[in-house]
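Missing here is one protein chain; the remaining ones are kept as they sit in the complex.
After this line comes subunit A, so read on.
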Amino acid sequence: MMSSAVISGFVLGALAPWLTRAVGARVHWLLAVLPAALFAYFAQFLPVIAAGESVRVASEWVPGLDVALSFYLDGLSLIFALLITGIGTFIVLYTGGYLHGHQQLGRFFLYLLSFMGSMLGLVLADNVITLFVFWELTSITSFLLIGFNHTAPRSRRAALQALVVTGGGGLALLAGLLIMASVAGTSELSEILSNPEVLTSSALYVPMTILVLLGAFSKSAQFPLHFWLPNAMEAPTPVSAYLHSSTMVKAGVYLLARMSPGLGGTELWFYALVIFGAATMLVGGFLAMRQSDLKLVLAYTTVAALGTLTMLIGLGGEYAFKAMALFLITHAFYKGGLFMVAGSIDHGTGTRDALSLGGLARPMPATFAVAVLLGLSMAGIVPFVGFIAKEVMYEATLHIGATALILVTAAAVLGNAFNVVAAGIVGLRPFLSAHKPTPHHPHEAPPSMLIGPIVLAALGVICGVGFPLTSEFVAAPVMASLNGLPVAEQAAGLYLWHGIKPPLILSIVTLALGALGFAFWPQMRAGIAAILKAIGWGPDRGYDQAVSGLERLAYAATRVQQTGYLRHYLMATFVVVAAFMLATLFAVGGLPTQFRVPTVYLTEVIALALLIGGAVVATIVYSRVAAVAAIGVVGYAVALLFLVFSAPDLAFTQFMVETLTVVILVLVLMRVPLEVSAFRARAGRLRDAAIAIAVGASISLVLLTTVQGPLDLRLSEYFIENSVPLAHGHNIVNVILVDFRALDTLGEIFVVTIAGLSCFGLVRLALSRRKAARAQLQPAHRTAAAESPGGDA
């Protein structure tokens, strides 16, 4: 059942284009049934999980690699599954309104539903490889979603950037997970994490953890890999609302939370997560203040929120884990809702620039109402669950050791204050300030686009007011996943009113700072812009530099090798052959150990002299015809050697072949211009001579070693013995050719046939081409097809 739940998203996605065509504009109401049903399915596990049980289902997939299609439901995965399907339902509905009438709506649903399926698989997977499969699928499907406005270069860049950053992190993750599985001796997370000492005490703990963190940090946009997330705002708003509230970017947070009981509890884990998390939180919040595009403000606060979550996981302990659980859901609610609100504003007015929006409360009253509620949740006001999350977070930061306490607490206050400002920018400012003219006449969003934000805003209140339930069904189970202890032992108690204690004071400070920031936002914005301009460089630019560096390196490396000149290829090939052979001979072995001067006869000396002479002449003459003749002499000398060593049939064949070759070559050369084109400089000739001698020498050395041993004559003896009695032939060579090794001969005959065929086709086409060109009385497209520089034609 659980695997069907995961797979259903892909199936419905594949059908979505057809359904969209068949059903038309209202298809989103139909498609939303699936995520809603899945939500209901997962919701029924709430009591079970809250009671401290977990559910695991597994079926075989690739047993040879220890990969199973296994899914595991505990507090963490259940909350994620509910967020994914619940918010997914509203996103599908919202899309129907937002992309109403878009000609690629069907494809959008295909990607969106596949993405949902991937996310579900990711958070439910128990097998590390299965987890990775879905992890990669979220990268690919989000690539398609981010690049949905595919004709815009900015969209394509953003999609590619997200793919490269998260894909790169993904590969690190794969290595980390494989190491983890081999250290633990099992691929199932539920087993790996039940025995955490195995991981932390392993010699490979540090590389394993770093690799996993690389994967998680790239996916969850931790500084300095955060840049892809704001760029991904090029996607249509439903995508942003989904990917950046509860899904894609939370996958990294999910992974960190999942690994927390296994990899956590060490200094490496603590410092890596707290430092990168806190830095991300501050950088995200700081950069959010610079933006005026509503979606970008939200995007940077998402970066900040991801930092917060990472930091909380790193801090560890009862309060931090509790805060993480609460902040996880509260952020999903308000961020999903506010993105949809921003989309509705964009949809209703034609702009989403905070500076050119104002006075929308009147034309968009419903949107305004939910925006305020969502904003209050984001700012962390009583009685929203965001308030409790903030209180617990301060409780957590106040519970850590001396020096870090002040730093981390201050960072948390500052980060939350940025959040308050951002909540004001998105939730209040467009609605309250003086009315400003917008591209469209502002109008209220349709019901399909309102239902999501309304429900999410309501949830923010409900979870806050109903805190005992939140504690029982959300906080305790998630904490159990994070620290690996039973649900019943979790100190998950929540209160709306803690009494006047340090956390409350910090909350008030936060709000005051936030209100101040909101009041002076334009000035702050200008100040931050000036600072950023002074710095002038950011990771986003760094990405561009890295990519263009890669492209330049690729181009340079290729141009050096693939020059387009055959002589370069030949030279490189022969250098490699000579170098490799000589290196092998001298470093490994194979040099001749003895050299006997054989007794030579005059005929042999003559043949050898001809052979060497011909070869030398061929290399030094300028005339091609002379070179061909010289090579002919070499061939004749070889034939002579055959004669001397009593192989007359070979010799005759060789004579014929050589004669024909020379005749044909000379005939051809008569028809082409005879001047030698390859004039080489003296240095070039010396270099080529050296290469030639090296190749010849290396082969000759091997040959000398070969002949110093005795020749095994088993085959020859067999042929001699059986030629007459079994093969009924007196000419052994002929019998070898047509009987013993007839298959070779068949192949060689075939080669000759094909060679003839190839030449025939080539000549015929060349002739007909020439005829056609002559008929047109125009020079054919010769010049256009000339060899391009820096590569083969």
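Convention: contacts are C-beta pairs under 8 Å (C-beta built on N, C-alpha and C of every residue); 3 or more make two chains touch, one makes a residue touch a chain; residues count from 1.
To be clear about the criterion, contacts and distances are computed from a predicted model.
Of "Insulinase family protein", "Aminomethyltransferase", "Small ribosomal subunit protein uS19" or "Na+/H+ antiporter subunit D", only "Na+/H+ antiporter subunit D" is the UniProt protein name of the chain excluded from the display.
When the full complex is taken into account, the listed residue touching the unshown chain is A:R156, out of A:R56, A:R156, A:H498 or A:R687.
Touching the missing chain, out of A:V133, A:L268, A:L432 or A:L469, is residue A:V133. Seen from subunit A, the chain kept out of the figure touches residues 60-65, 67, 107, 129, 132-133, 136-137, 140, 143, 147, 150-151, 153, 156, 159-160, 163-164, 167-168, 171-172, 174-175, 178-179, 182, 550-551, 553-555, 557-559, 561-562, 564, 566, 568-570, 572-574, 576-577, 580-581, 584-585, 588-591, 699, 701-703, 705-707, 709, 711-715, 718-719, 722, 739-744, 746-748, 750-751, 753-755, 757-758, 760-762, 764-766, 769, 782, 785-787, 791-793.
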